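The block underneath contains the structure these notes are about, expressed in structure tokens.
Only a single protein chain was left out; the remaining protein chains are all shown in position.
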Amino acid sequence: MLIDCPHCGPRDLAEFSYQGDATRTRPDLASTDTKAWLDYVYHRPNPAGRHREFWQHAGGCRAHLVVERDTLTHEIFTVSFARKTSGGDAA
Amino acid sequence: MAEYSALSLLKNALSGNRDWKPAWRKPDPKPSYDVIVIGGGGHGLATAYYLAAEHGITNVAVLEKGWLGSGNIGRNTTIVRSNYLLPESLRFYEFSMKLWENLSHELNYNVMFSQRGVLNLAHSPGQADAFIRRGNAMRHSGVDAEWLTPQQIARKVPGLDTSKSARFPVVGGLLQPRAGTARHDAIAWGYARAADRRGVDLIENCEVTGFLRTGDQITGVSTTRGEIRAKKVALAVAGSTSRVLQRAGIERFPIESHVLQAFVSEAIKPFVDCVVTFGAGHLYMSQSDKGGLVFGGSLDFYNSYAQRGNLPTVEDVMSEICAMFPSVARLRLLRSWGGVMDMSMDGSPIITRGPLPGLYLNCGWCYGGFKATPASGYSFAWTIAKDEPHAINAPFTLSRFERGAAIDETGHGPIPKLH
Partner (left out) sequence: MSPRRSTSGGLIDRTRTVRFTFDGENLSGHAGDTLASALLANGVSLMGRSFKYHRPRGVFSAGVDEPNALVTLLRGGVREPNIPATQIEIYDGLRAESQNRFPSLAWDLGAVNQLGGRLIGAGFYYKTFMGPVIGPLKGTRFWMMCEHFIRRAAGLGRADYEADPSRYERVNAFCDVLVVGGGIAGLMAAEAAAKAGKRVILAEQEPVTGGFARWSGETNEGKQAHEWASNLTARLASLDNVRLLTRTAVWGYYDGNTLAALERVHDHVARTPKGHPRQRHWTIRATDVVLATGALERPIVFPGNDRPGVMLAGAARRYAAEFGILPGNRTIFFTNNDSAYEAAATIKRAGGHVAAIVDVRARISSAASELATAAGVSPLTGHAIVGTKCGKTLSRVFVQAYDAASGTLSGDARPLECDSLAVSGGWQPVLHLASQAGAKPVWDEEKQAFLPPEPTQRWAGAGAFLGTFGTVDALGSGRDAGLKCAGKRPSRGKLPEIAPEPLDLTPAPVLEIRGKGKAFVDFQHDVIADDVRLAHREGFVSVEHLKRYTTLGMATDQGKTSNVPGLAIMAAARGITIPEAGTTRFRPPYSPVAIGAMAAERYGDLKPERYTPIHDWHVDHGAEMTPAGLWHRPLVYAAAGETVEQAYIREAAAVRRSVGIVDVSTLGKIAVKGPDAATFLDRVYTNTFSTLKVGKARYGLMLREDGIAFDDGTTWRLGETDFLMTTTTANAGAVMQHLEYCLDILWPELKVHLTSVTDQWAGAAIAGPKARAVLERCVTGTRVDNETLPFMGIVHGEIEGAPVMICRLSFSGELAYEVYCAAGYGTLIWEALMEAGEPFDITPYGMEALGALRIEKGHVTGAEIDGRTTARDLYLDWMLSKKKPFIGSGLMDRPALIDKNRLRLVGVISLDGQKLGGGAHLVERGTPDEPGESIGHVTAFCYSPALQKYIGLALVRGGKARHGTRAYLSDPLRKRFGQVEIVSHHLFDPDGERMHG
């Protein structure tokens, strides 16, 4: 698998660290809604097909990326920075 | 149907092996059953068998989307052990071990359970302490465990690098003598045949496409072979758990599906007599009766439903087996393959009623489902039959996360890829 890091270019899977589902939303910092916390920490859609997920380019620029990938075929559709400002920062 | 035995082999050989009958029937689905088990893998077949054998519930169908045993029961590295740390796990897996020890007789099918021992190598004083803690936990629960010195290990496992100059020298090892390996496909076939003989319908090429419901209550399934009703519907679909639950309207669940690769070398004469695991990384290996070295390592570390992995993990695994056995570098890899693991949030399984009325759930096996097959089937059948958990699966609920009662053997927390 090759991931096209927007900062470093296409790099091998071995350089990246998988950081899981990117569709979860963390409750507000101060939230005391245990159900919301449980959902955030433990529950995943785990789709068979298109999956939005985080990868960190750990062996490269270290930016976290949002990757859209098919979990059935491993085909990668899109790659972008997780943090919109990362491009500037990392450069 | 005839019992399998040396005598029946002889009798059939004399008649040119023309009289053997199918190991199981190939029935068409009936309109309804008492229980439908979705998933014709090891756990689903074992569940059906114990429903019939232990609870007299024989009006059961097992629905398999492909061929029986096509999931992880036929793709694993065949290790059977109960060398766990936490009391909940120990109780469960030791129960399973006891079933294993009599399984060939129980099923009248040689599952080739070979109690050749599982040896976990420790490579630092801290790791040795952690393993000894585990071994002592086993002994306090009545499970066999021994601590071996590097000298004892060198004698037991020739070819293993036990030298002091190794990158991660072996400082000791935890041995469970009763642990070992079994013939993976035989488990599926043995349970299938035994369940079939008790009247269970095993229906292959029958994919569940949806659930029939009355309100919240699950009342059956729609399949590629038509609608089938049932009082109870039980799920044992491992890596496909999320996909199937989505068809019941459950969109989010504490499971991620990951691909795990396994490897086998060309066949060689007996080389290693026990199962050995590497502690300075993640590798487990044994030798099959055919002679191939069977081994595996970590996940590929990304969500996947493809039964194939990628090269970085292959290279990691090969590096580690060579670090353990420097002579293996010269042997050749014959085949590699991938299986889809249902990775749970604490590394432990879920065997429970729910999450909807009429539905029963068995999932979250991570890498460890093979050895669990008998106990999983036994306790799941119990739960389905009695609508309450057996003592061994009582802790493995879905609500444990809500309560903070995770059963986390590795201590990695809710990061599925790390379990």
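Should a chain be cited, it is by its letter among A and B, assigned in written order, with residues numbered from 1 in that chain.
Operating definition for what follows: contacts are C-beta pairs under 8 Å (C-beta built on N, C-alpha and C of every residue); 3 or more make two chains touch, one makes a residue touch a chain.
Here the structure is a predicted model, which means the values were calculated and not measured.
Within the complete assembly, B:A137 is the residue of B:A137, B:I384 or B:L398 that touches the hidden chain. Mapped onto chain A, the interface with the missing chain covers residues 1-2, 12-13, 17, 19, 26-27, 29-32, 34, 37-38, 40-41, 54, 56, 58, 62-64, 73-74, 76, 82-86, 89. With the whole complex as reference, residues 4-6, 8-10, 13-14, 16-18, 20-24, 26, 66-70, 74, 87, 101-102, 104-105, 108-110, 112-116, 123-126, 128-137, 139-140, 145-147, 158-159, 161, 167-169, 174, 183, 185-186, 189-190, 204, 265-271, 280-281, 287, 289-291, 306, 308, 310-311, 314-315, 318-323, 326-337, 400, 402-406, 408, 410-414 of chain B touch the missing chain.
Definition applied: only the chains that are shown with their structure count from here on.
A straight line joining the Cα centres of chain A and chain B is 30 Å long. Interface residues of chain A, counted against chain B in their complex, comprise 1, 12-14, 17-18, 20-21, 34, 38-39, 41-48, 51, 53, 55, 69, 71-74.
Against chain A, in their complex, chain B makes its touches with residues 240, 242-243, 246, 251-257, 301-306, 310-312, 345, 401-402, 414-417.
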